[in-house]
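One structure is given below, represented as structure tokens, and several questions about it will come after.
Only one protein chain is missing from this complex, and each of the others stays in its spot.
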Amino acid sequence: MSEDAPFDLDALAARLAAEDGPRLWRSLEELADRPELRRLMEAEFPDVFEASSVDRRTLLRLMSASLALGGLAACNGGDAGSHAPLLSQSRNMPGYTPGVPVTIATSLPLNGFGRGVLVKSQEGRPIKIEGNPLHPASLGATDVFAQAEILSLYDPDRSDTPLQDGSPRRWEELTRFIRPVRNELVVGEGRGLHILMAPTSSPTLHRLISYTRELFPHAQWHVFTPIDDDARRAAVLDGFGRDLDFVYDLTQADTIVTLGGDLFAEEPGHLRYAADYQKRRRMRDRELPRLFAIETRPSLVGARADERIVLRPRDVDAFVRGLAASLEAGVAPAPDVHPSVPRLAELLRRAGPRCLVVAGREMPSEVHALALAINTRLGAFGTTIRAIEPVRPIIDGAQTLHDLAKAIEADQVSHLLVLGGNPAYTAPADLDLPSLIRRVPHSLHLGQHRDETASVCRWHVPETHPLESWGDLRAFDGTVGLRQPATMPLKPALSAEEFLGLMAGQTVDGQGLVQATWREVWGEGFEARWARSLEDGVVDGSALPSIDIAWRSDWRPEPAAPVSSGGIDVVFAPDPSVWDGSYANNGWLQELPKPLTKQVWGNAALIAPETADIFGISSGDAIDLTVEGRVIRAPVWVMPGHAPAAVTLTLGYGRQQAGRIGNQIGFDAYAVRPSRRPWIATGEIKVAGQRIPLISTQHHHALQGRDIIRVVAPGQDTPQDSDDRPSLYPEWPYEEHAWGMAIDLDACIGCNACVIACQAENNIAVVGPEEVAKGREMHWLRVDRYHSGEPADPSTYFQPVPCMHCEKAPCEVVCPVNATVHSSEGLNDMVYNRCIGTRTCSNNCPYKVRRFNFLDYQGTDYTPSADAMNPQVTVRDRGVMEKCTYCVQRIGAARAGARVEDRRLRDGEVMTACQQACPTQAIVFGDVNDPDSAVSRLKKDRRSYALLGDLNTQPRTTYLARIEIPAEEG
Amino acid sequence: MSSVAQSSTSPVADVALSRRFGSMWWIALLASGALVLLLGYTLISVALLGVGVWGVNIPFVWGFDLINYAWWIGIANGASLFAAILVLRRHDLRTSVNRFAEGVAFFAVICAGIFPIVHLGRPWLFYWTFPYPATFQVWPQFRSTLTWDFWAISTHVVVTSLLWYVGLIPDLATLRDRARRRTVKRIYGILALGWRGSVIHWAYHQRAYRLVAILVLPLILVMQSTVAFEFAVTLVPDWHETRQPLHFVATGLAQGLSIVLLVAMLLRWGLRLGRYIDEEDIDLLGRLVLASALVSGYLYLDEFISALLADGLTREATISRMTGSEAGLYWTAIVYSVVIPQLFWMKAARQSTVAGVFVGFSIGVGIWFDRFSIIVGGLQTDYLPSIERTYSPTLVETGLFLGTIGLFTALLLLFVRFLPVVSMFETRHDEHQEKSS
Partner (left out) sequence: MTQRLYGIMAEFRTPRALTEAVRAAQRSGFTKIDAFSPFPLTDLARELGVRTTVIPWIALVAALIGAALQYGSQYWMNVVDYPLNVGGRPLNSWPAFIPSTLIVAILWAGAATLLGLLLILRLPRLHHPVFAVPDFARVSEDRFFLCILSSDPLFDPDSSRRFLETLSPEAVREVPACG
């Protein structure tokens, strides 16, 4: 449009919408001084201009807060502007200096629950995410998904313009569509309007939902997530007569039994649980806790457990009945019980209230009920379990996805509003949701991507990334964490809150909406609390209180269903890399080796070695898996420790419209997921006689009797062999600091958080499937996974392997150009611009932790936006060797800070990225010159040993042996 | 105008001076020229895209690049060593063999020299190995075997080429004097540096030539050991062996001899030089080849036994190289470099051109597989099972290898075309001594 054309918000918004993200900021800068914009601002924010001293910066903030929504702003009748800054308080704090990163406390959602994080933002660009130590679900740690949100934020495939029937529309066109529709819905009190969204813990969303329901009383709400907890909920309703959530306290537990699921990876509080379990193990005054995993598919908790009991899903019920029976938990004794039931029962009885039985979400409600019955029987409630109000409250009258499907079939749905999520992809196949949605006359999808759902809805509206918008989330224990933007919107988009606000006739200013929520709650002293909550990232004292509940005295489990003998049990599970598929377009996560298989860029059907032998197949052989008449072809992965006659499918792959990275990778397990039994189904396997290559980063899993992983009994020493190794070489003095690391194999649960944290911190390239298949992945830190014992039920060990920073580094001696040398603090430095790429250093590294840029890995489709890069870390060129630096940039920053304050570095002041991300504090970094530093103390521990110590390279990274209770002690 | 002499060595000179030179030669030159183009193509693709176009990965950071390097340098060193020994022993064989043995060495070292540069991740910075403060005033790292190797290769190139040239001067003078066409006369004249056969000059020339030829002896031993050190000094279980230098020197000599034999046979047959490279020489060469093959055989045996005696991982590694997934390489090496040469127990085989070519070729192949087996097979077993991978070469790598073979052949063809392939003055000298004695 020409300069002199009449200027209105719609047009401006449209123009901004046409701009791509990074340029948004600049375009604002340019616009800020233009007269027509000042006019516009006066019109939009008169209150500000009354104050009449509007500085350029405030202006920018005001604009960014609402420009992206400009088009819609017009349609809900003149929305009052807000003075509030887009970015956090801390960003505007006095003393903010350009170039110095700012930390912003916020919360990130996973399956509707919040995890508190601290976002490191450089000049308004988020570059790194850390856990928020104040947040109960994090305690400073992060999981892989939180780490990877940075890459999702900068995902170039994120949707940035509204779509009508797949073709881009300007924002005001959307406005023109919505205005009449909304009015007619208001008139019709929402008849025919159905709203589909995922369960959420956000108080603001729930407030807006209730407003919307007042406005549209006849509107029907549907709640759906592919990762549902319906079975547990059913059991709770049955046993307690009301809806509840549970919070476990593993620090109190002596005997823990998990039935399927993964307490350390898939529960809403998984980070906290992993941390607490390790905390419990570290309690010297109490004897080690016992952890038993009864499971079909190997899990992180199973790998850490003292004992795994491998059962087919269909046998778990009988097992738990036996357990419950022998604990007199109101169950009739079963005829034949599993051999290890009595021992387990004995241990549970001994533990008494300090017992904990947890059933995974894939278990049927009977199993959940039995687990709760046992917990109640032994009085675990109050010690190891707390019951709280559901963190994700049920919207009363809300229906399921089936009901929506039925309603559409009955042509009762005239308007469908899909708020977030990607149901067209994640819905069970037998609902055939995509074609149903197509039948709805008016459908609108709010989502971050032009995904499968966007393509079946008439309209698609871009949704903001959680790091861009305002909101609030409750953690697994109910603690509220405010969600504040860590950046200006990279793309013009709306958050779910804003969209609902719009529908409910509220402001579309996300911040306003959230503030309104908490003004209601807090009333007096709102301002102070608001400010503090933003600073802390948590609303203190907001954790939901325990509530007294009584287990129905007359509760009796339904009689055990006869165990069918035929078929193969098919278990569905969230994927450790892409969860339910929402992370499919995230290169970091796609290339992240799955903890137990080390598979990357794809999924596989996990089967037991025994099953593989029966069918005469091996990893990579394709099978045709039939479930309730639907067939998929999938490559199998022979997984030691998997239950026989069962197959595990992880969700989230086979995406068609994920984006340039996530499309056509792996197979879509939803395609055979039955809506009635979404977690455990029965199916048939047929060998397809085809091979589908699987990509893995680790090909050998046996320890081959080598002294790599050490295991000790409680209180026992590892053979101390490191002292008596004479060396011909002189001792090099390190006056100031001498950095070292200790990795506790007893604490490591193999969750991969360290790997992806390292990738995010150090700008590590994503090389893509082809290159990984050639063995060229770039991770500086890898987690080796070893099996020992029977393939049917092996012990599993994880071993994070960063650079060892050997005192007598063999890599340095063979470099012809001094490109890798020792620093004055004993770091094994890699000098990129000195390296000519002979690769002989890698040859001479016994740990093979060095990574080489065989090609130009920073200029590929997989390369993230430059904005996502950590400016403190060099982006490596082609033909250059690279490796773990102990996060030398963090050491440098800390040292500089200490110099400014003219003091020595404190112990723990320097945290490596891997260390900071670790939920169990398995990684400790520090100054080995300081005898009192945490790392020095650990290196003096009796469990401490050096990997390949007999090579006498004197590694600075050492390990602590894993502690295992010898089997005979039962 | 002086009358033109017809001495015993005239035919050799006339080969170089003749105007026309058989179509076979042209065909051969075109063929090898095509391979040189292939070499250029592969080099460019590596330079533009990076070494990722090869099958290399972690831990197999080296593939054909180092295999071929070790192979070519082995040929170069073997041939030089052989030539040097002959000179040292003042052996009659030298008159007939030295010239092209040194030639073979020189061309092979040129082919070898390509790889240390092209195998770099950033080949355009290869000169950072020169002792000058490149980045941040940092010097090269002299503890690195690669730095040793840099010095070894450059020394090898300088000394062998100088030696070869100085040996050529009197024969260049002959060509100058026999040449009819003015331009040809000019060219050879310049190359001959105005050699006029003064008895005094001869004396100095002979002394210097012999002395440097003897200097080459230790040079070659050190250099071939340096190549071996590139593997021996690493911690890789199968490589970290004191026996590596011995293995490389001995197999290198076998390799050099075999290629010399191969070339000798081809020259004899192609240029009808039976008179200069006579039955006796060939027979002697054959015996030497056989002997060297036996030495390699002995070393393989020693490798096997010392592996059995070695500690856990080393044993495991070496055994897995002999029996593991890459065992094929190892056994191919033994069959070609040890078993087949046993033909030479038969005099008939030693005399026959076909057999000579075949055996010479097969030893070359065998040692190439030996290097393959060491560099790839040796990495099969490492300290941490988690990092074990596989390596499979790509077409680009293969093209690179064929390309260097083309380069070598092309250089050899040009050599036989334009230079005397046997030392004429040495031949005259011998004949004179035979007469006088």
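Letters A and B mark the chains in the order given here, with residues in each chain numbered from 1 onward.
In the analysis below, a contact is a pair of C-beta atoms (placed from the backbone, for glycine too) under 8 Å apart; a residue touches a chain by one contact, two chains touch by 3 or more.
Worth saying up front: this structure is predicted, and the values here are computed from it rather than measured.
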- Note on the structure: Contact with the hidden chain, among B:41, B:126 or B:151, goes to B:151
- Using the definition of touch stated at the top, determine which of B:178, B:268 or B:389 touches the missing chain. B:178
- Among B:207, B:272 or B:347, residue touching the chain not depicted: B:207
- Query: Which one, B:139, B:331 or B:358, makes contact with the chain that was left out?
  - Reply: B:139
- Item | For chain B, residues in touch with the removed chain | 1-3, 5-7, 9-10, 131, 133, 137-143, 147-148, 151-152, 154-155, 158-159, 162-163, 166, 169-170, 173-174, 176-178, 189-190, 193-208, 211-212, 215-216, 218-219, 222-223, 225-226, 229, 425-426, 428-429, 432, 436
- Item | Residues in chain A touching the chain absent from view | 729-730, 732, 806-813, 818, 821-824, 954
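As a convention for this text, only the chains that are shown with their structure count from here on.
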- Query: For the complex, which residues does chain A have touching chain B?
  - Reply: 698-704, 706, 708, 771, 774-776, 782, 784-786, 799, 801, 810, 812-818, 831, 833-840, 842-844, 846-848, 850-856, 877-881, 948, 951, 953
- Residues of chain B defined as touching chain A within the complex: 49-53, 55-62, 119-123, 125-126, 128-129, 134-136, 138-141, 143-147, 150, 230, 233-236, 313, 382-390
